[in-house]
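Only one protein chain is missing from this complex, and each of the others stays in its spot.
== chain A ==
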Amino acid sequence: MARFAFKAPSRPFRIGREGLLLAALVVLCTIFASQSEFFLSERNLTTILRNSVDLAVVCAGMTIVIILGGIDVSVGGIVAVSAVLIGRAYQYGMPDWVVIPVGLAAGALLGALNGAIISKTRVPPIVATLGTMYIYIAVLFLVIGGVWISGLPNTLSFLVLGDFMGLPAGVFVIGFIYVFSWLLLRRTPWGQRVVAIGCDEVAARLVGIRVDRTKIQAYALLGLFAGIAAILYVARLRNVEVNIGTNIALEAIAATILGGANIRGGIGSLIGTLMGVLFIKITQNGLVLIGVSSLWETVVIGGLLIVVLILDALETRRVS
């Protein structure tokens, strides 16, 4: 294929978006720190980080899919199916080097299935993945068969709960995933194709980009990341419950949009997404610490999401 250079539309506001989110994070942390002496303690910050790992991993993939102009509301189902297969594999006495590929392969396959349905049938991604979500949840129920999987081995727990070079191991997991995703998105022709499809799919097709293949690959990557999240979830909690993955899709989409990704595609920021993840997890943690009912967390996150979308709409109007 001919090499093709693509320049994303310049958009000075984007720096503003990440700055805005950083400011919101600082304000949030200041409020929590002033109301609770424990908020800034090393133990609590470590806790927030550990609780963020699986969501952060899923969000890296979600950012790429949203930049592509897609969306995947079935990631919770992918996490659930991967986790239940991981749990079953452990129950059959499989070692980690078998269990890990099982989880990753399940995630990548289900993601690729989403991508294939979306690109080959041209069904809107939100509808297609809504459909597959129901199927994946049914698979979870069939495999789990009414009995929770619990008491799984903790051989991988160090990935989330351990420390490495004085830092929580989760930092390195998140760091690896995000550096990898950033390089893929910003330093490879594949990443350029993703952005090009997100900006204008028809134009991308006309210049010879194999849109369908790129889409399937992007959804498969998100599925793979969901598989990693499942491994981390099982490693940390050592059980697989029926409700596993319930809110992951919504939280992942919220974090990605908060982080500056445009739901219409073409635009998105991995750094912004990571801040979005932290915003959600800090809100969940901080409200409990200052003694506010956890029911308010959805109000805070929903409120900020609406503010961000209004700013986006205003920006679009100004540009046009």
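We take it that a residue touches a chain if its C-beta (ideal position, glycine included) is under 8 Å from a C-beta of that chain, and two chains touch if they have at least 3 such contacts; residues count from 1.
Just so we're on the same page, contacts and distances are computed from a predicted model.
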{"item": "Protein name as given in UniProt for the chain not displayed, \"Nonribosomal peptide synthetase MxaA\", \"Monosaccharide ABC transporter substrate-binding protein, CUT2 family\", \"Cytochrome c-type biogenesis protein\" or \"NitT/TauT family transport system permease protein\"", "value": "\"Monosaccharide ABC transporter substrate-binding protein, CUT2 family\""}
{"item": "Listed residues A:Leu20, A:Ile118, A:Ile137 or A:Ala169, member touching the removed chain", "value": "A:Ile137"}
{"item": "Contacting the left-out chain in the complete assembly, out of A:Gly151, A:Gly175, A:Gly208 or A:Gly302", "value": "A:Gly151"}
{"item": "Sites on chain A contacted by the missing partner chain, in the whole complex", "value": "36, 38, 41, 43-44, 47, 51, 54, 137-138, 141, 144-148, 150-151, 161, 233, 236-239, 241-247, 284-285, 288-289, 291, 293-295"}
